[in-house]
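Only one protein chain is missing from this complex, and each of the others stays in its spot.
After this line comes chain A, so read on.
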Amino acid sequence: MPTIVVDVMPKAELLDPQGKAVAGALARTGHTGFTGVRIGKRFELIVDGPVDDALKASVQQIAEEILSNSVIEDVVGIHYEQSNAELAEEAARAASEHADEGYVAPAGETH
């Protein structure tokens, strides 16, 4: 199933207290070299049918009017990609297709 990813970030000019707290933790734990951290949101919209122009227009509207609030946030990206579950399924399928080729355990492997 296609997955549509919408990325939303707090507006660049606004203070992001969550990001600031994480930046503080990085500095405290000795991870220097990071001048800032900002935290945004990633939405994954899963659809059954085809991703056509009508759906894309709908996604654009949802992203701007519901998933984000333009007073405080920006939609920074809308991506059309496969879901993690789908990628995992594909990997499992690929693995099972090769299962009949057998697996010869190296000497010493016990499981």
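Here is the rule we go by: contacts are C-beta pairs under 8 Å (C-beta built on N, C-alpha and C of every residue); 3 or more make two chains touch, one makes a residue touch a chain; residues count from 1.
FYI, contacts and distances are computed from a predicted model.
Look at the chain that isn't drawn here: its UniProt entry, checked against "Cytochrome C", "Cell division protein FtsX", "Phosphoribosylformylglycinamidine synthase subunit PurQ" or "ABC transporter substrate-binding protein", names it "Phosphoribosylformylglycinamidine synthase subunit PurQ".
Although one chain is not drawn, the whole complex shows that of A:12, A:54 or A:71 it is A:71 that touches it. Counting over the whole complex, chain A has residues 10, 14-15, 17-18, 20-21, 66-67, 69, 71-72 touching the chain that is not drawn.
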